[in-house]
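Every protein chain but one is kept in place in this view of the complex.
Per-chain numbering from 1; labels A and B assigned in written order.
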Amino acid sequence: MENVLSILFCLSLFYVSVTSRVKAYVTVLRVQGIILSVLLMIPFIYKFSIFGIILPATLLLVKVYLIPRYINKVILDLDIKRRIEPTIQQMVFLPIVIATMVIIFLASSILSKSTELDVIPFASGFSAIVIGIYIIMSRKKLIVHVCGFLIMENGIFLFGTAVASELPMMIELGTLLDIFVVVFLMGIALNKISSTFEGFEVTHLGRLKD
Amino acid sequence: MDLEILQGIISIIIILGVAPLFAGMVNKQKAVLTGRVGAPILQPYYELQRLIKKETINASGSSFISRISPLINLVTLIIAAAMLPVGFWKPLISFDGDIILFAYILGLVRFFQILAAMDIGSSFEGMGAAREATFALFAEPIFFFTIGSISFISGFTSLYDIYHSIQLTNISYEVFIIICSISVFMLAVTECSRMPVDDPNTHLELTMIHEVMILDNSGIDLFLYQYSSYVKLFIYAILEVSFFYPFSKQSYLIGIIIFITGAIALTFLLGVVETITSRYRMKNIPQYLLFATAIGILNLLIYTFTK
Partner (left out) sequence: MFEFSIFILLPLVTAGFCYFIKDLRPQYGASIIVALLHLGLSLLVFLGIHHAQLPTFFSVDSSSKLFLPILSNVYFWVVLVSYSYLRRPITPKAEEGKKYYFALVNFYLAANSAAMLSSHFGMYWVASEATTLSVAPLIYFYRSEESLEAMWKYLFLVSVGIAFAFIGILLLTLSAKGTVLEGQQLFFRDFIRNATKLNPIWLKASFIFIFVGLSTKIGIAPMHSGDIDATSNAPSPIAALMSGSLRLTAFLGVMRIFQIIHPTSSYEFARTLIIIGAILSLFVAFVFMFKVNNYKRMLAYSSVEHLGLISLGLGVGGLAFVGAMYHAVYNSIAKVVLFMMAGNIHGHYKSREVEKVRSALNILPKTGWLFLIAYLAISGIPPFGIFFSEIKIFEGILFSDRPYLLGLVMFFMLFIFINMGKIIFTMLYQKSELEPQTINEEKFELNHLVVIILLVMVTIIAVSSPEILYRNIMNIAKDYGMSL
């Protein structure tokens, strides 16, 4: 079941690397949030406990409801155009993504020989991290950078489940809260940037140089 | 032995007979979803009937290619259809490595169609042929990555054996189902010139791909083309439905049930997709196909690393 969800996660990564709409990024974030919370809920199908359901529920709330809603609000408020304005052509970007994923899968299967790990979630999580960084590097719109960052965070989350590290719930909740506040602050900053610089693209940020 | 041959022959007859019905159901589905009454489900049969009555006129500059190509089209597709299992009936042609033959027979169909389109010498049809060739270039890898990985998983290279003998126990087959069915669906949409890639209803030359190539055909030739396009769509539908056979535990009856329900579900799916999507711009189509290829590669990756 973890494998199926991870593969769906990978598909969402492919989608995000071909799409050219900002809204699609938000949708992908939602889908990924759902995938991750389902992933967390799997153990509770067999052994239900109220206490353990808090984390998946919070994840669902933050990653599926609050953050996408907030980003949508920012998009709406700032009247951001729907095109993402990539610096690399999509036709080039997707092969790069594919090549990266091939390398990551290859590397993690080699590594799995020495350490016991679930290759598919591990590699999918890691791919999401790398693709998140690619998105940050190759898009002009700052709001898309935020989405790339969140995709990266989702990847880290998946990665964490793959290495079976069970952080205490308090800390998991803390990380979720941190991420939410980061996005919140970035949203505020974007608001200010759009009113100060009359735009929200990286090209506007060039004042600080040596 | 005799029974198997009989079953194979029945399979082909089913495929050839039901193919227009399938197309009709898709069209009906689409019409209902967009709020129209739509043509009756049997409309494709009427169309074929109409075409067969008409006289064949060939373009003046055309050579024998134009004349033989419709027939080759249909015959090759019938051969392809003969390789596909219906339910758990053994198809007529089944040997190790027939997936390659299957792929290239479909390639041959396309080749002759392109050739015939260019043979007429009309610039429109030449453009359509060029487009078809370009997109075929992107579409071919999808097939090989998808079917190839399935064949890797099962360890067989024959379409029938793959679905008949695949072991569900040692691998998470559900993963492959998801991915393969998505990529084959995208492939089918491309190859059969359905909605997001090509609009079968439009006759605007600038955007046509497939339709433009048969613009100058009429009568029997058009009948053959039209009929083979129905068969082609149904072949891909069977390919898609086949992924679900391994769940049926080798029972003939359940195999047939899966076949019927799968086909009906697929008409519904195609109808929905065609309703909710609009046609892609021409320059975005390679992107779409590349996406499907990516999914195929992902499939192969998963296979390689989960053994």
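The rule is short, and it goes like this: a residue touches a chain if its C-beta (ideal position, glycine included) is under 8 Å from a C-beta of that chain, and two chains touch if they have at least 3 such contacts.
Bear in mind that the values here come from a model prediction, so they are computed numbers and not experimental data.
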item	value
Chains shown that the absent chain touches, full complex	A
Of A:L5, A:V18 or A:I129, the residue in touch with the unshown chain	A:I129
Subunit A residues that touch the omitted chain in the full complex	111, 114-117, 129, 133, 136, 142, 145, 149, 152-153, 156, 159-160, 163-168, 170-172, 174-175, 178, 181-182, 185-186, 189, 192-193, 196-197, 205, 207-208, 210
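In this section, only the chains that are shown with their structure count from here on.
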item	value
Subunit A-subunit B separation of Cα centroids, rounded to whole Å	36
Subunit A contact footprint on subunit B (complex, rising order)	172, 174-175, 178-179, 182, 286-288, 290-291, 293-295, 297-298, 301-302, 304-306
List of subunit A residues in touch with subunit B within their complex	3-4, 7-8, 10-11, 14-15, 18, 90-91, 94-95, 97-98, 101-102, 105-106, 108-109, 112, 119-120, 123
